[in-house]
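One structure follows; several queries about it will come next.
Heads up, one of the protein chains got dropped from this complex, but the rest are sitting where they should.
Chain IDs A, B and C follow the sequence of writing; residue 1 opens each chain.
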Amino acid sequence: MVSVFTEEHESLRSSLRAFFANRSPESEVRRLMATDEGYDRDVWRQIASELGLQGLIVPEEHGGSGYTWVELGVVLEEMGRALFCAPYFSTVVLATSCLLESGDTAAQKEYLEGIASGDVVGALAFVEASGRWDEAGIEMAATADGDSYRLTGEKLFVLDGHVADLVVVAARTGSSVSLFTVDKGAPGLTTRLTETLDQTRKVAVVTFENTPARLLGVEGAGWTTLSKVLDLAVVALAAEQVGGAQAALDMAVEYSKIRIQFGQPIGAFQALKHMLADVMLEVESARSAMHVGLAAASGHEGAELSAVAPLVKAYCSDAFELASHQNIQVHGGMGFTWEVPAHLYFKRAKSMAVFLGDSTQHRERLAGHLGL
Amino acid sequence: MVSVFTEEHESLRSSLRAFFANRSPESEVRRLMATDEGYDRDVWRQIASELGLQGLIVPEEHGGSGYTWVELGVVLEEMGRALFCAPYFSTVVLATSCLLESGDTAAQKEYLEGIASGDVVGALAFVEASGRWDEAGIEMAATADGDSYRLTGEKLFVLDGHVADLVVVAARTGSSVSLFTVDKGAPGLTTRLTETLDQTRKVAVVTFENTPARLLGVEGAGWTTLSKVLDLAVVALAAEQVGGAQAALDMAVEYSKIRIQFGQPIGAFQALKHMLADVMLEVESARSAMHVGLAAASGHEGAELSAVAPLVKAYCSDAFELASHQNIQVHGGMGFTWEVPAHLYFKRAKSMAVFLGDSTQHRERLAGHLGL
Amino acid sequence: MDNDIAPDRLAEQVRDWLAENWRGVDDREWREKVVLAGWAAPTFPENAYGLGLSKSLAQVVGAEFTAVGAPRACQDLGPGVVDGWVRMIGLVVALHGLPALREQFVRDLLVGDADGGLALYSEPNAGSDLAGLQTRAVLDGDHWIVNGQKVWSSGPLDSTWGALLARTDEDVPKHQGISFFIVDLQQPGVEVRPIKQITGDSEFNEVFLTDVRVPVENVVGEINDGWAILQVALGAEREWLGEYLESIGRTEETAGDHRSALAPIADGAADLVRAARRAGRADDSAIRQTIVQLHTWRLVHEWTTERLSSASDSAQSQVAAAALGKLASSRILHSVGRFKAQMLGPEAMLYGPENRTGDDVNREMMNAFTNSVGGGTDQIQRNIISERLLGMPRAHTPDRGVPFRDIRKGTTQRNISG
Partner (left out) sequence: MDNDIAPDRLAEQVRDWLAENWRGVDDREWREKVVLAGWAAPTFPENAYGLGLSKSLAQVVGAEFTAVGAPRACQDLGPGVVDGWVRMIGLVVALHGLPALREQFVRDLLVGDADGGLALYSEPNAGSDLAGLQTRAVLDGDHWIVNGQKVWSSGPLDSTWGALLARTDEDVPKHQGISFFIVDLQQPGVEVRPIKQITGDSEFNEVFLTDVRVPVENVVGEINDGWAILQVALGAEREWLGEYLESIGRTEETAGDHRSALAPIADGAADLVRAARRAGRADDSAIRQTIVQLHTWRLVHEWTTERLSSASDSAQSQVAAAALGKLASSRILHSVGRFKAQMLGPEAMLYGPENRTGDDVNREMMNAFTNSVGGGTDQIQRNIISERLLGMPRAHTPDRGVPFRDIRKGTTQRNISG
């Protein structure tokens, strides 16, 4: 697998890195993570209007630029590196993919332009009290009400659900799963922000009380759509995780050069050198997995997305956990303080390690693809 | 858990260490491992007559000294350290325990005195082609023939089967397992030495062709006896493994002090220091597990042998594998040569890691005891 | 008092004294009486409110107090937090303090007048390399003037005193120019700020010292011999810490999750088994392997600590028990934290008082760093194990034998208070 990134992608990366350094420095991350909304609406509009980031994978006919998951990967890697606080993953990766994969042209027409323009924030309401990321975990029932449906129940761990203009909801119509759209302000729709370990990424409880909802795509095809979306999502997440892991490694290396103990930089001690060499191996390996994942998500010839996705999720989650953990260890006592940003990456890593299923679960999925 | 060893045990250890240094130095180990028999009959007699090692756990009434598994643990630890080549484990741990645990006083009377005197070498023929270390693996049938039985079939991985005067055999009488004794020279009994990874420990294929055998203990109680013997055996093996692991660690530390690279002993490099610190943690932890195992095997109050044994097997096997592996790594290219004895410990470790079931299997056994 | 006194005669003396003095009220008068009689710290020297008794004789004293329910005896042996200060700092002052300090400070500590204390050892640039500390004390008449910054001091913000390590000579190698002081913290120039940790809690402080004045009689031990004094204090701390943590363990026992040696093997695994059951994954053999491995690490850690702590070649074995045990703990705590978060699934994304389960698991997971980083990092423990236990050669470091003035030093200064 050679790199999926071309020189143009690297040039996109450079400009994004400069942008986030300017508009999402650590001080901004810390300011926004302490707010309820969790993002800066001006910056959100700016990345839409000036950079077109929300519309990256939105087809041109709907006001987007019709790029692939490779370009999106560059964006997410840089956002992960900067811990950029915004409902980007929920809007662009989760909600947008649901719209695109559902094949529902009416819904696409209705929402995609708003998403691309930055006017619509999207979210996906999927998991329930069981905490399961699979089809069996979806128990909420949708009842038909003329042409429309009514939803009643509670969805948990909804990324950015509290600021979403559009909530895509998975619920059962009869025995099978269908997807629905619910707009902000719909009757019976309430959202409650939950306190999170990773304050840079907001999570809400979304409650439906006889809330009117519109079917998205074909009735009963919800799980087919959603399972594809989840495969795409773990690949997108991997890009974020690789960006975060590299940032944590860079931090650790940098600190090891300036921190003096026993008359020399601690980075001269072989224990730390070898620890970080091992971290680099994991980060580079995770990066390779991400490349393959992005290629598969973009429909490049070769390995199937459904087989690549679990590998990517397991590997990149583990690598980010390791890199962010060792970054704290290298920082010693300082790493245990709130003031040093090492914990922000660590919390993102730990939080994303269980988001969309843990490594063990994904490795078991991959086992199935190996003919086991 | 405090130490099970008293000062007297430590004095026993000192004299054994001196004895093995004298009668089982590396040169002797290398000489004997290249022979078919695999042991020195003079030394075998000497450890019986002068040190009473074969009769250690044999009751006094049968010519032994009636000690416990704690004393046996000291002996095995030192034998493991010296890679002492002799059919001691097969005779004293396996065959003797079968005789003792079977409760068959007639058989005890017949064999134990010879074992204690060093005249009888014993072996246990248990595993068959399936390679399973459990009851289900025993498929060989024993057919009644008047007061006696007849055995036909093949037993594999029989430690020291090629030199055994007494073979204890597990076979099925009807649907249940019984134990039998077969004497050397019995009609239809043939043994064939197998080439082994660990040349210091000989393994034979033992074949029975309508071979007369005597029931040992109660018919149908074979698995009850054998499962107790296997629990005792893994604890005894753990003592050997701890002795070997400590020897490997000592070798590595010693080499790290004398091997000069980059103008200093390689032991001054933190990478090796930390590697061996981690090995020490595993070896000391394995030693603790061994202490608890020996206490449980000796019937001390507290933890049950059947629950302790799997823990001990898993932990001590893993620790010995690690210690002997890292010893080779520390020795670099020299560790990969036949001439340096690092490989002898490594091969013992690898071989014993699968003998009596691997760590994963024993951990699964322990899971049952945790109420899982 | 004579160490040759027969235990039963001593017991009788204590009983008599108690009969005469104990009125069932733990008031100031009582506390002063206990201290003046020498019962508060019987192992301390007689010139430091002690009786110079051996530990075993002191325990006779403690037993008699316990028998009648009288408090305040044997603080030099107790496991509480206040006892900790008595055992660590009280001890070195009692042994090495000048008369004025000894009489005032030890008395205040034992009577209970010395409110909270702070250990002013670590600095932003002296963590693993504690002897690289840069806080300076300069003599000015009959006072030392102290300037510097300390960190990771646990204790109350309004502590009245601190045990301070400061550099008093820069022209000798680093370990040889350090002195040990008792410093009054209730003076201008002392600023104590809580450090906000990654958990959001604040259990430690950073302390800024600006022209802080310390009377010359507050030096403990000889000038420039503070490193040796520190070793005595740290030795006592290690001893106390084990008992302290055990005493916490014992309160957890009531929660049904404590185990003692050779108790049934399964004891102590309940939290892991529960986590797997709650997740509906207790039948998954991969999860079972993890649980058994974690539980085994816990058991062998406990067994090893007990075995080495009770070994006869005590000095070497104590070091082994402490360093190996601390390293083992890191692996256990981090792995258990990771496992529990895994079992919790998406709830492990949550935190805060409204999400108790997520909060508990994440706090446990993050606090594991206090073991792998605090009190000597895992890396420092591996150095100790390899150099002091395995006897492997020390590597060259550029600061060995070099005057402190000429050593390359860190200059990072940052305020890490939350």
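Keep in mind that, in the parts below, a contact is a pair of C-beta atoms (placed from the backbone, for glycine too) under 8 Å apart; a residue touches a chain by one contact, two chains touch by 3 or more.
What you are looking at is a predicted structure, and each value in this text was computed from that prediction instead of being measured.
Enquirer: Which displayed chains make contact with the chain that has been left out?
Expert: Visible chains that the missing one touches: A, B, C.
Enquirer: Based on the whole complex, identify which of B:Glu28, B:Asp198 or B:Asp278 touches the chain you can't see.
Expert: In the full complex, the listed residue that touches the missing chain is B:Asp198.
Enquirer: Looking beyond the chains shown, say which of C:Asn3, C:Ser54, C:Thr210 or C:Ser285 touches the absent one.
Expert: C:Ser285
Enquirer: With the full complex in mind, choose from A:Ala18, A:Ala129, A:Ala144 or A:Ala277 the residue touching the hidden chain.
Expert: A:Ala277
Enquirer: Using the touch rule from the top, list residues of subunit A that touch the missing partner.
Expert: 1-3, 249, 253, 256-257, 264-265, 267-270, 272-274, 276-278, 280-281, 284-289, 291-292, 295, 300-304, 307-308, 311, 314-315, 360, 363-364, 366-367, 369-372
Enquirer: Residues of subunit B in contact with the chain that isn't shown?
Expert: The list for subunit B reads 127, 131-133, 156-157, 194-198, 203, 258-264, 266, 269, 271-272, 321, 325, 328-329, 332-340, 342-343, 346-347, 350-351, 353-355, 358, 360, 364.
Enquirer: If you put the missing chain back, which residues of subunit C would it touch?
Expert: 284-289, 395-398
Note that in this section only the chains that are shown with their structure count from here on.
Enquirer: If you average the Cα atoms of subunit B and of subunit C to get two centres, how far apart are those centres in Å?
Expert: 44
Enquirer: For subunit A, what residues touch not just one other chain but two or more?
Expert: In subunit A, residues 269, 271 touch at least two other chains, as defined above.
Enquirer: Could you say which residues in subunit C touch two or more other chains, in rising order?
Expert: Answer for subunit C, listing residues that touch two or more other chains: 379, 382.
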